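Read through the structure below, which is laid out as structure tokens, and then see the notes.
Missing here is one protein chain; the remaining ones are kept as they sit in the complex.
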Amino acid sequence: MIIVLRPGAGRESADRILGLIEAKGLKPLHMPGSERVVLGALGDERVLGELQLEGDPDVESVKPILAPYKLVSREMHPHDSIVRIGNMAVGGSRLAIIAGPCAVETREQTFNTAASVKKAGALGLRAGAYKPRTSPYGFSGHGPAGLDILREVGDEVGLPIVTEVMDSADVDRVAASADALQVGARNMQNFTLLRAVGRAGKPVLLKRGMAAKIDDLLLAAEYLLDAGNDQVVLVERGIRTFETATRNTLDLNAVPYIKQKTHLPVVVDPSHGTGIRDLVIPMSLAAIACGADGLLIEVHENPPAAWSDGAQSLYPHQFEALMQTLGPVAAAVGRTLA
Amino acid sequence: MIIVLRPGAGRESADRILGLIEAKGLKPLHMPGSERVVLGALGDERVLGELQLEGDPDVESVKPILAPYKLVSREMHPHDSIVRIGNMAVGGSRLAIIAGPCAVETREQTFNTAASVKKAGALGLRAGAYKPRTSPYGFSGHGPAGLDILREVGDEVGLPIVTEVMDSADVDRVAASADALQVGARNMQNFTLLRAVGRAGKPVLLKRGMAAKIDDLLLAAEYLLDAGNDQVVLVERGIRTFETATRNTLDLNAVPYIKQKTHLPVVVDPSHGTGIRDLVIPMSLAAIACGADGLLIEVHENPPAAWSDGAQSLYPHQFEALMQTLGPVAAAVGRTLA
Amino acid sequence: MIIVLRPGAGRESADRILGLIEAKGLKPLHMPGSERVVLGALGDERVLGELQLEGDPDVESVKPILAPYKLVSREMHPHDSIVRIGNMAVGGSRLAIIAGPCAVETREQTFNTAASVKKAGALGLRAGAYKPRTSPYGFSGHGPAGLDILREVGDEVGLPIVTEVMDSADVDRVAASADALQVGARNMQNFTLLRAVGRAGKPVLLKRGMAAKIDDLLLAAEYLLDAGNDQVVLVERGIRTFETATRNTLDLNAVPYIKQKTHLPVVVDPSHGTGIRDLVIPMSLAAIACGADGLLIEVHENPPAAWSDGAQSLYPHQFEALMQTLGPVAAAVGRTLA
Partner (left out) sequence: MIIVLRPGAGRESADRILGLIEAKGLKPLHMPGSERVVLGALGDERVLGELQLEGDPDVESVKPILAPYKLVSREMHPHDSIVRIGNMAVGGSRLAIIAGPCAVETREQTFNTAASVKKAGALGLRAGAYKPRTSPYGFSGHGPAGLDILREVGDEVGLPIVTEVMDSADVDRVAASADALQVGARNMQNFTLLRAVGRAGKPVLLKRGMAAKIDDLLLAAEYLLDAGNDQVVLVERGIRTFETATRNTLDLNAVPYIKQKTHLPVVVDPSHGTGIRDLVIPMSLAAIACGADGLLIEVHENPPAAWSDGAQSLYPHQFEALMQTLGPVAAAVGRTLA
């Protein structure tokens, strides 16, 4: 950590702050320059975080040297982690394609969609029983009854199931049904939920928040690992920017960047990342081309009749077409679909 | 609701969609133009929300006519609402100045800070017992023990207390101690929490999320009102933008805009909105000048020693100076401090 | 165009505004609803733009039906345009890979880099003689002397050259040397420059501004076509968002979206779009996978010695490796490199 003192801060200020650094068991450095005095503090970043020097009136700025996360860091764990969700592995050479409807609406709709994505080559089934909705008047899911349908359908078609949990009180119930728990974008910094999910003993798909920097996402994952769960898949699903032509701005830069920084696998959700059905196929190809370990895609047996997210849901024949096109792109970057 | 059909969509497409509109009990309109066919659907916006026409392959775009919220709308309730938190009224001519430390650290620190802000003229006390922290290694609050300290200090100095609740499972416990519940920016779209807080029977301070449009904030408030709680104060605390000179970008435009759209009171948090101690006083004055009903300000008896948010916490003498300067600004816009 | 009147606006308001619409030769529509009166105006969007109804005190909002651009629109011109820059075609099945140093530093550096990218398979050479620099103290290019070097090197290695023009007064000089004129992100809305470049009779690469919505980019291109130049290539080069891990956020959603809306070709600049050398290769692959017609890539014979943009410049051997990997990805989406 580098500490820049304000212009005019004298030797006593420097000595006082060097003393605070030393008192924490960190190594202090003193670098007087012509226009600013710069101090250094070297040591464990978790201890460094306790130095609240930003609030010191003699301090102009504080610049960290090390990343604020540790357990998720590739420096700690150089090899790629592979996360197992049922019989699907996320992070190896085979791509983890997870598809399904936005929400469990009826048993029939869930089954029909699941059967079609399974047939097209999906390895996992996604659908929501608990749905976060911006408006209180939207369909917010069937809850436990939805979980039951989803579990049955998953077993019937032979796909592991991924579904969202929105509240710490529901974690046990959702974990009892699902093969993996999803933490949604709006809950990425619901830290109580993160701790509960971290203790649940199930793999987790952690979605990036709409205003989350990549570092924030990695720190949210650090909560899960710190709670004892290292079966974590990160999900890029678009961030909120000034662009309104698309629902979100899919930040594919994040894919290779995250893979440099962490050993955890990354999948991309082009459905929320674009909000527009016709963009889902090209952005799926792009996601795999830049190194994503899989995709999370909304498919509905009949999108115009979907209770939510119809505009971004693929028709089953489109998902099939995507899988066809995806094969050669995957091969071009050394990955496989099957 | 206005529905624009894609170029090439013919009479049958229009008729089919007009049929869907009519089937929901809404009034359909047909407006054929030279380059696009435009349809209209008039009626209750809650029913309109069920028309998922965005997903229809013949639809180019859907444009709402009415705001998506209802109970919070000034159209429904033209007069300003006044929210009572203990003996403090938020929304009347007297400004609701709520101040205190970021977190309850010790009984002494809480008491000293509370006593100083009370003496300077604050009407409410804020401090966190449950603290959302980006990193799992940060101080996350004393929990129930912190609530007890805060309650005692509030009673001792004679100020109502406002404190954050982060999880639906903690709502009853926090509601038992606090005079008002705060929902933080990171939980603004934690809908399970919103429903639980909505049922708790205590006034709520709802903070705007870092990526929340004003409409999203109003819909989050709609959750509270829909759950039966109309004692809601909205809090502008800055949004996340590309600007990194300040911690957040305080969106004061939101203050007069929100007051046009809703009857609920609005207070401003310039501490999180700037992240820089020296900007808190000028931005407090600006907030009141543009119509805020109050302020939520971090003050610490000794900011460089604060366990969190020291860089944005005022010294007690600065808070006192703020209250002095605030008086004439308040008077200039027809408000009072006492 | 749909015009929503404010609550309370009565029949006279509607009639007055319908009169304004009719007076412009547009077709007026009257759609009274229960909570709002909605009016319509149908006709040429260029005339609609003259209706300044947003400023009317009886108007709540105005919603356009048609896109604000016309000449660039795919509706006007359904087939893909192909732009010819020297012997390179941009927009056909062969990808337009344009590479070279950020700036012309010396004849030797320009030649060495140009020779290496030519050998690796680039079809165009890029380098700046006029450099926009955030600070007045940065290297701002050699100007005309740089153009001369670039022209000579382009001829020597046999690549058409693309270079930036920053001011209307320099357009003739740059057009005399270059095969294509580049308008940089910071000048995307320098409308005097756009008109001058539009009249210059040379193909144009128009870069998206850092805060430009896709519609703004298309309207900037409309300036060029309106001035008589339809040889326009659009460049996605990243937008400015809250994410600071990368220099910009490369918005690849824009690629398929733009190709839906316009007939003009689109190339991607992953160098500025990421700002990080190690991300350039994966993002180049992603760009081609989602449909880009080419790439604009910074390569330097010795990046650590570059006078500008060294951190995002590829080494020649990296560019060669990119071209190797790109082949199969291109083939997977029906494109070729040669």
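Labels A, B and C are assigned to the chains in the order they are written; within every chain, residues are numbered from 1.
Simple rule for what comes next: contacts are C-beta pairs under 8 Å (C-beta built on N, C-alpha and C of every residue); 3 or more make two chains touch, one makes a residue touch a chain.
All values reported here derive from a predicted model rather than from experimental measurement.
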Omitted chain's touching partners, listed by label:
A, B, C
Of the residues listed, C:Gly128, C:Gly209, C:Pro256 or C:Gly294, which one is in contact with the missing chain?
C:Gly209
One chain is left out of this view; which of A:Gly40, A:Gly92 or A:Pro144 touches it in the full complex?
A:Gly40
Residues on chain B facing the left-out chain by the touch rule are 211, 213-215, 239, 241-246, 249-257, 260, 273-274, 276, 278-279, 282-283, 285-291, 325, 328-329, 331-333
Touching the missing chain, which residues of chain C?
46, 49, 52-57, 68-69, 132-138, 140, 166-170, 186-187, 189-193, 209-211, 216, 219, 222-223, 226-227, 239-240, 277, 303-313
Interface residues of chain A (partner: the chain not displayed)
2, 4, 7, 27, 29, 31, 33-36, 38, 40, 42-43, 63, 65-66, 75, 240-242, 244
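One rule holds for everything that comes next: only the chains that are shown with their structure count from here on.
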Please categorise the chain-chain contact pattern as a line, ring, star, complete graph or other.
complete
Chain centre (avg CA) closest to assembly CA average -> A
Can you compute the centre-to-centre distance for chain A and chain C, using the mean CA position of each chain? Integer Å is fine.
31
So, what's the distance in Å between the C-alpha centres of chain C and chain B?
38
CA centroid of chain A to CA centroid of chain B, Å
26
Residue ranges of chain A touching at least 2 other chains are 211, 239
